[in-house]
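Yeah, one chain of the complex is gone here, protein chain that is, but the others are all in their spots.
Here the chain labels run A, B and C in written order, and each chain numbers its own residues starting at 1.
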């Protein structure tokens, strides 16, 4: 098989994950989609490693794995905390970081 | 080494105050007072040792101390003191003591942290006055800035956030330009001589391409004239002065502004002598504009502290004009002005603070006839407004007279224009007296005259301003050796 | 000798320090004792000094003492030195002697005042500053005294500070004199640039060598110094502050605004006569200003109704005579007129103060009347002063001095018939308004009840001054009468003698004309205000006369003119710019960034999806670049 076919699969998986991140409103689904994307990225690394016959691709996959694990643990902890405080998992409602601080308050008088 | 100790005492005293802040004990005040007083005593000792013996064999520097700090970048811990520094550091500790004293009752909230900031600002100012390494100078420049910002931000008046931001942004903008200039100087000197150093004495000999030199100098100049402040960079000053707590205003007016003047005298003139002469005409013009503009603004104000703040703009215009006259007489006048303005305007701010403590307002239209209630304070206020309008026998007269006398030799037109500042200063000073102390009595309730602590503060300031007016030669002699140096004066 | 010399200003200074620091705790008697005592002591020392000066003049013609080195920078040296020569001596004598009498008078006059100590402290400080002014060895020290008396004048005009009008009058006095002072300071700078020194003896020595007569520089210097003198001495066009300055207590008006401070300008011109002599143009200007002032102020004095304002305008007018004398080169005549004027004008003010005090603070002369019998002592002393002011011949001091001024206005080298005519007119006017004042206040019917009569502390100074007002002139007689010239002999040790123009006209004739002018003034006054008051009534119906009266009454509308020219534009501009227009620039920068913030913060809507789409578009863009390039 051509090296680009493996990469193409990785690309397709990545875009599918991206679509998931973009279209879903539930935080859990977004996290799941992020996992898909990370996995696709790992696939691309491994494919590259296989192409050159070098171990680096797989080493990178290990790092991605570790990162995914810690990301998921922190992310899910956040999900739980968010759910407790806001009683929702809808990302469109979790927009408290919106920039609407009243700058007028530091104006003259 | 003694210089380092003086700074360390202030820094350590500040930290100690902060550590004690939880307990909120009265010991905090005493520690702060003690720290400044020890420094004052140490400095008086230096004055007595070296003040007379400013002879040729000791060179210009009475005390010098140098040790490596970050040698790989050519940064050293180089501090030194000559007559100019001695006078300014003396002023710093003198006003610093009074600043601690006038915070005695005013500050109740988070006192430990307050005195920490106060002492660190003083330490920064002291450092600025003695640093001979440009990097160190910049370091201290920031050290004095940030605690001051906090002083305004936390203990200020109603509009303190706005004032604190404005103060910080203005001075920081200037400071960063200065940093760029310092770095430029550093690299140019390094490229020329092969040794990369921030040391002032080494950098003095740098030869710079004229087109570049002008820009480097402007970096320094802008930082210093913002601090001075020169019109049109003065806008941070009325806000910061009026919103700051009393001690903050005292330090701002009495000391922080002086770092600008000091910077010009110490760095701009010696490092860029020819180029400074090139811009002298403009600098004097802006100085004169400052004199008149500040006075006119002061005349219109109804906020007591804003009014006094604008008088600072006017007085510092004299400083700028005097420096760029390049005459020894004018330069001596500038040094006198630095001191006497620190004392007289500082005293006015202290008085404004006392009035605010009693009447809970800064609006002069709500005052009037306070003399009836507080004759002693009225007398002191009369003394300092008279000082501020340049009455002979008080220090400010010596300063302004020498500046104008010297400047006249350089540029009669500007001198005549600046002299009109004397008339304008009478206008705002007497208006201040009239609105606050004279006229029909107009106090909402009975107000007490000055207390013992306030009497000490005012007496110290009064005596010093009168002594400076009658015996200025003591100061003139100390600075004379530095000033007559050809670096500052074109003969 | 040195110690005694420095004692003269030091004593009042000590008085000031004691009274200002401890005054409020001391009993009134002690305050008065200290306040008047130090001045009296200074006066005694001054008289003793004068006697020893007359008996054995010092070789250099002056006593001098250097107290300490004041400033010494580069080539500028200036010390705290006193220097007393004949001219200074005259002034020192008048200041301390008249000052002491006025202090004694004040002890009685101010006895009901709450701020007794503050009054004496300020008065003592004034005497100290005034003494420094006339004893100064260099111009910087002179300037110290000059500004010091300005400060005290300010403090004392606004002594009753609870009335806003008083404070405003004080401010006005300070502002206007400050304009003159600043001009004078610029003159000093110019002088220093030219001569490299500000020591008065050195200037007197160097100036004739350095300047050519009439050169622009010396003219500028003399003009600037003259401007300073004009401000202090209330000469046109800087005269408007003095009538308002009457807001202060009467002793203040007597001491500061009649006897001493307003004549500081005369002292300055006389002191710097070397410079003025080098510039004939400025000499003529001085004379013209003097003549103009004496006429303008005299006209205003004719129609005033406030007793103190009449005296104030008459002071301006009399100082105008002094300037006229100085301007024509009759130095000693000018100083002599100062000498006599100090006595009789102080007397008039003190007596007026006594009248005002007894009439419960009534100032308007038309509400007084018939006081001749009620207050005989005040009446006779006032009469003596008024006679001197009107310059009744031979029996009053005012005659001797004014006659000299009139004569030299015509006959001196710088004299001019026109100046003489104006001066003559002035003499007529003076006699007229003096008569008017006397008749309205002391004759006629009683209109206000007379309260407490002045006590002994107040009457004693009146009597002494009345005697001096009559006799002080006898030390200097017109040439064609007796050959007694004690005064001019003294001051001509310092000041140059008069150079008379050729040919000198007959003196007696012109004296006669002057006497006739004086008597006709008295007669017209008598006619209008005693004999036939209907003439005044008919004038009140004539619009032209009413307008003229109003014009004179408001001091030739100078106040209004200055309001329009300076005060209102200045206040308007400052109020317009109260918020500081430069701040708008920075506020503009701030609001620009706030706008930009408003625009860009739309992108920060808190939604994860938007951010990811942003990232996505970024990636697409970068890859597209990769594809295209």
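Rule of thumb we're sticking to: a residue touches a chain if its C-beta (ideal position, glycine included) is under 8 Å from a C-beta of that chain, and two chains touch if they have at least 3 such contacts.
One rule holds for everything that comes next: contacts and distances are computed from a predicted model.
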item: Options "NADH-quinone oxidoreductase subunit J", "ABC transporter permease", "Cation:proton antiporter" or "Autoinducer 2-binding protein LsrB": UniProt name of the undisplayed chain; value: "NADH-quinone oxidoreductase subunit J"
item: Displayed chains contacting the withheld chain; value: A, C
item: Sites on chain C contacted by the missing partner chain, in the whole complex; value: 609, 613, 616-617, 619-620, 623-624, 626-627
item: Residue numbers in chain A that touch the chain omitted from display; value: 1-9, 11-20, 22-26, 28-29, 31-33, 35-36, 39, 42-43, 46-47, 49-51, 53-59, 61-63, 65-74, 76-81, 83-85, 89-90, 96, 101
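The criterion applied here is as follows: only the chains that are shown with their structure count from here on.
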item: Innermost chain, where centres are averages of C-alpha coordinates; value: B
item: Between the pairs B-C and A-C, the one where more C-beta pairs touch; value: B-C
item: Chain B and chain C: spacing of chain centres that average the CA atoms, whole Å; value: 38
item: Centre-to-centre distance between chain C and chain A (centres being mean Cα positions), rounded to whole Å; value: 89
item: Where chain A touches two or more other chains at once, by residue number; value: 107-108
item: Touching residues on chain C, where the partner in the complex is chain B; value: 20, 24, 68-74, 76, 80, 118, 140, 143-144, 146-148, 151, 154-155, 158, 161-164, 167-168, 170-171, 174-175, 178-179, 181-182, 185-186, 188-190, 192-193, 570, 573-575, 577-578, 580, 582-583, 585-586
item: List of chain A residues in touch with chain C within their complex; value: 18, 21-22, 30, 91-92, 94-100, 103, 107-108
item: Sites on chain B touched by chain C in the complex; value: 166, 231-232, 234-235, 238, 296-297, 299-301, 327-329, 332, 369, 371-372, 375, 379, 382, 386, 391-393, 397-398, 401-402, 404-405, 408-409, 412, 415-416, 419-420, 422-423, 426-427, 430-431, 434, 437-441, 470-473, 476, 480, 484
